[in-house]
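Shown here: the complex without one of its protein chains, the others still in place.
Note that the chains are named A, B and C in the order they appear, and that numbering of residues resets to 1 at the start of each chain.
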Amino acid sequence: MVNLNKIMKYFKHSKIPENILNRGQLVLKNYLKPIKILFEQKNVPTNPWTDEQIEFLLNVLSQMDTDKDMNASQVGEREARIASPLHLKISGGFCHGVGRSGFLTAPQPKAPGGSIMYEITNYLARDIMRNFGLPNIKAAIITPVATGMSLALALTALKPNRNKNDSNTKRTVLIPRLDHNSILKSIDFVGLYPKIVEGKLFGDAVRIPIEDIESGLNENCFAIVSFTSFFPPREADDVKAISKLAERKNLVHIVVNAYGVQSIEWMRLIRSAIDAGRVDAIIQSTDKNFLTPVGGALIASPHEETIEKISRAYPGRASASPVVNFLISILSLGIEGYNKLIKKQQKNRKLLEDLLYNFAKKINERVLDIFNPVAVAMSLQNLTQKKLFELGGALYNLRVTGPRVYDPNQKTFGNCIENYPIPYIVMNAAIGSTKKDIILAVERLEKAYFQINS
Amino acid sequence: MVNLNKIMKYFKHSKIPENILNRGQLVLKNYLKPIKILFEQKNVPTNPWTDEQIEFLLNVLSQMDTDKDMNASQVGEREARIASPLHLKISGGFCHGVGRSGFLTAPQPKAPGGSIMYEITNYLARDIMRNFGLPNIKAAIITPVATGMSLALALTALKPNRNKNDSNTKRTVLIPRLDHNSILKSIDFVGLYPKIVEGKLFGDAVRIPIEDIESGLNENCFAIVSFTSFFPPREADDVKAISKLAERKNLVHIVVNAYGVQSIEWMRLIRSAIDAGRVDAIIQSTDKNFLTPVGGALIASPHEETIEKISRAYPGRASASPVVNFLISILSLGIEGYNKLIKKQQKNRKLLEDLLYNFAKKINERVLDIFNPVAVAMSLQNLTQKKLFELGGALYNLRVTGPRVYDPNQKTFGNCIENYPIPYIVMNAAIGSTKKDIILAVERLEKAYFQINS
Amino acid sequence: MVNLNKIMKYFKHSKIPENILNRGQLVLKNYLKPIKILFEQKNVPTNPWTDEQIEFLLNVLSQMDTDKDMNASQVGEREARIASPLHLKISGGFCHGVGRSGFLTAPQPKAPGGSIMYEITNYLARDIMRNFGLPNIKAAIITPVATGMSLALALTALKPNRNKNDSNTKRTVLIPRLDHNSILKSIDFVGLYPKIVEGKLFGDAVRIPIEDIESGLNENCFAIVSFTSFFPPREADDVKAISKLAERKNLVHIVVNAYGVQSIEWMRLIRSAIDAGRVDAIIQSTDKNFLTPVGGALIASPHEETIEKISRAYPGRASASPVVNFLISILSLGIEGYNKLIKKQQKNRKLLEDLLYNFAKKINERVLDIFNPVAVAMSLQNLTQKKLFELGGALYNLRVTGPRVYDPNQKTFGNCIENYPIPYIVMNAAIGSTKKDIILAVERLEKAYFQINS
Partner (left out) sequence: MVNLNKIMKYFKHSKIPENILNRGQLVLKNYLKPIKILFEQKNVPTNPWTDEQIEFLLNVLSQMDTDKDMNASQVGEREARIASPLHLKISGGFCHGVGRSGFLTAPQPKAPGGSIMYEITNYLARDIMRNFGLPNIKAAIITPVATGMSLALALTALKPNRNKNDSNTKRTVLIPRLDHNSILKSIDFVGLYPKIVEGKLFGDAVRIPIEDIESGLNENCFAIVSFTSFFPPREADDVKAISKLAERKNLVHIVVNAYGVQSIEWMRLIRSAIDAGRVDAIIQSTDKNFLTPVGGALIASPHEETIEKISRAYPGRASASPVVNFLISILSLGIEGYNKLIKKQQKNRKLLEDLLYNFAKKINERVLDIFNPVAVAMSLQNLTQKKLFELGGALYNLRVTGPRVYDPNQKTFGNCIENYPIPYIVMNAAIGSTKKDIILAVERLEKAYFQINS
């Protein structure tokens, strides 16, 4: 097999002078060096890789899988045969998917390259979490399903074994109210039952007091799910207090940190929760935190065996694409790139608040006093129901995507509380958004506002 | 916006003569025509598309999603932002994934193109099933998860609603024994319980008699899962009889037809089962039947509302890649291409049997008498335990992937029965395999056999 | 730098068992092996490479060029900077082009990889010619310009040095009449003058007798250009006799073998010419012989220093794309693939003649008796001028591309003779054409014929 480190030697007697050959070898070496470092250290690179380098890695690894073996004779019913070369793109070349007999991280004999790829990716998942707020993490896995299904996966993996007499088995999950359908569906999906603790108003903010959570517990509860990132008026849970409660009551505790990696504050909450009590798993979206297409999640845990358990609970195999996407993101960003993104997010969040503050003053409204490092909410008390509805439509037509206009008289799901007193609009300055997004959004909000009021 | 049908007109006054322009327009028209037909008819094309045509379609549709809108201002926390253009490849351009609030086929306001893509794909899924054996299907969906998780999805979607007093709720699924971990994990994953009916020996074949199935039912059973494709010695279930039973007993009946679309015989079983009794859903692997990378499944049903229910049970969003992969396969094959694949499979299956028959005669073994349109099993009664083990290793080293060597004295999981009398080897001539695969596999088997015996 | 031969070692202590790692390394080794062989032997591979392998080679080599060096500081006016990553595709990654100070094959200090790429390509050019008819070739070069400009390049490189008194310098090139504009433009382009020797009729065929060529010579002639491949009624020149003449008269002799590599007979002509007399250079199109896009030529010579001279005559640098295209073709075909193409061409040529023969009989015409291993001509004596003209149009509308309908009363350029007696149509069964092309073409000819006669 060709040794790329020594291409030079094959052309020693060519017309190309040695110094030119040496230079070529040197440039190639620089190009390939990050791959070596990745293989050796299995850490997130400091600096971003180029797309060419990423593709080179994916290519080399996927060329290790047996579907690429032209000398093989393949007589299984599943051999990663493909109908079109286009499939290689969609899968990053990893046609065998991930998982084996329902054990996600089990090495696949037919996919040595795919197995290496997944192993490295999971190391990078752990490393990025350690670098950005959770040094107390022991293991992580990129699941090939998004946040909702990953919660289902974690819950079902960590549920208590069945009693002889199933009727006594604990099957209830305590949920500080969070109005997101996927969460509720996750719980139902795996045959569990939610017990929801209602939100309460604290000034503008909606929180679920730890006392209410504790008193909400009953004998059927085996787990609590707590939440960090969500949109106002709901604030993050007191994850630390919940972790202590979980420890005391011997409950599984899963933190849904959907898009929380971008925020130092939310990550600090989780870090202290791990240190103070019991956290079994922390689940985050790969698309919302790491700018991949939708489809994967990162589950991290302070306990290696918890990740192992979760990995073993998956029924069957799964697409490798969400895993490849995370790998691409992490390599194309590096520690440095992710740091930059976080810095930019912080600036944009500040800008969003400032702009909304100014606009609010102009129209006699106010920015709500709710802690949220990503989103900002502004009251819309001076708008009628009809106008609130029109405002949403006007923003859509002005191509502002993502804002939420709430009229709690109309729709309470989303407020995380019954009887939230005032209508409001929420906008996000999430990771990956641009200054232009923020400025345009507030400008257009202003335009829409005056439009519906004229 | 440019009208591709009339590029000509923009160059009327150019130096390029009209007849040349007309010819260019004509050639372009031919290229784009299949897209029009697809949009109009929403059926599997008769003839294969070229990769260029498929990419054109994916490109046009994905350019409708709002993440491509350069005039938008994006202030949501999930806007399909990506860290690298490589992500566009892995997702086919559909960065928003599929699903909305846990409703897989719900149109996504931020992904008009992705929504169209998914809708078309599901029509093609239905159409391909109708064309290849199941005209009595009413709806189908490509799920973004593989067969195992799709079974979980179907079971949980079709489980009975919770009683007030949960202890009485039916949560048991009857399973004619099929030794595949993913199946068992699926059931556990969604908090259900399997009740397994043991296999029995009928000559060489292992079957689960309908009487045993019926007598295996108890009051907690709400569903039966039946199976078509599996490897010998297990034969397909009597799906028709089971469907009648299901109807009579008011049970959900799901057919796992993992890689059965390739077989006219297996499909005929299912067709008659639908006509004769109750079949709720039929689940098949996209990779094993349609030559995609691992990661998706096709669930078909004679009832539109069943597919709707299944679609609504998914918690959250999911990767679009498995859906895109199926679309690519179907367009790159067309009805004609799939027909060819099936014909070739039949020839290869025949060839495999003939070659194994000859080899068996030579070494005093025999081809087992088990009905299976994909796989063939040959006895290995003359090998000791040690040699059976060595044979597996030797085949691996000779790069034969996929054969299964079973010594029922060692490992009973896989036989679907306790005490299967004889050791054997199974090989597949599955869809997509080549004549060369089959010939080489038997040659190498022969080589390995004599090697371990020398 | 990562050693791809030993990826295994980096994962020794991973969860992936050694036998799986070994298998992956083995499959990767197979994939990369052809590159090693190419580097070592610098010959056309026996078997075709996959597109992935070709891209891997292009990628590795182009990553040696200094424009890829992220640690360089580039302060020249030409540093292969590019405006868009799309340029990397169009150039195969080789942005520096080929050539240095007007010396095509000179190594470029800023493009070590590009230099290696060009050197290998030229070895492959020599090797393919040696394998397919010209073992007596010593060197070859892929020129970054097509056949016409390559003739200009060869002529100007081999022209005699200027006399002190320029008026006496020989500047005339003898041309056995060949009605192709590019040839005449080539000669004019480099400031030379053609002297054309007229064709004569031999039965149906047009030839230029060697005696006429000899008597056409005058004192200003320094070169003869001879021709192999052309369309009927012109036959190939008696290249052997011309080579003897060239030797005797001390004339430069260039053979334009435009699309002749595909024909054993034409190549045999040239081979014997080299052995018998003087041949300086043989020029062939890369697109017509090796199925590349238009833009390159292969110049071969029995004398290494002739290729060196030609290489040194080029003014400035040139696009690498034509070179890369040839490399891609040769690697994607291999000796085996090219052999198959030639076999298929021979069959198609036979088929074309048979079909035209049958059709000719039906309409009272005949296949002309002209030696040509690629094209076939059929008389059209029964058509009026008007109908001959209509026939061309009808064929165009029926999407038959490439046929030539000649009415020598209307247009004599193309016949290579004045007063060719009869109208005719010429069709080619050239390398790369398909059986379907041939069958359809004759069917459509028939259709067109009856259409204009109805």
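The rule is simple: contacts are C-beta pairs under 8 Å (C-beta built on N, C-alpha and C of every residue); 3 or more make two chains touch, one makes a residue touch a chain.
Everything numeric here is computed off the predicted structure, so don't read it as measured data.
*Asks:* Of B:28, B:276 or B:439, which one is in contact with the hidden chain?
*Replies:* Of all options in B:28, B:276 or B:439, contact with the hidden chain holds for B:28.
*Asks:* Which of these touches the unseen chain: B:45, B:76, B:92 or B:113?
*Replies:* B:113
*Asks:* For chain B, which residues lie in contact with the unshown chain of the complex?
*Replies:* Against the missing chain, chain B presents residues 1-5, 7, 10-11, 14-17, 19-21, 23-33, 35-36, 39-40, 51-52, 56, 59-60, 63-66, 68-71, 85, 105, 107-109, 112-113, 115-116, 119.
*Asks:* Contact with the hidden chain only, please: which chain C residues?
*Replies:* Missing-chain contacts on chain C: residues 51, 54-55, 66, 69, 71-87, 89-92, 94-98, 101-102, 109-110, 144-149, 151-153, 156, 159, 162, 166-167, 171, 181-183, 185-186, 188-193, 229, 231, 258-259, 285, 287-288, 290-296, 313-322, 324-325, 328-329, 332-333, 337, 352, 374-375, 396, 399-403, 427-433, 436-441, 444.
Assume only the chains that are shown with their structure count from here on.
*Asks:* Could you give the separation in Å between the centres of chain A and chain C, each centre being the mean of its C-alpha atoms?
*Replies:* That pair's centroid distance is 55 Å.
*Asks:* Could you state the distance in Å from the CA-based centre of chain B to that of chain C?
*Replies:* One centre to the other, that is 48 Å.
*Asks:* Touching at least two other chains at once: which residues of chain B meet that condition?
*Replies:* As it turns out, chain B has residues touching two or more other chains at 396.
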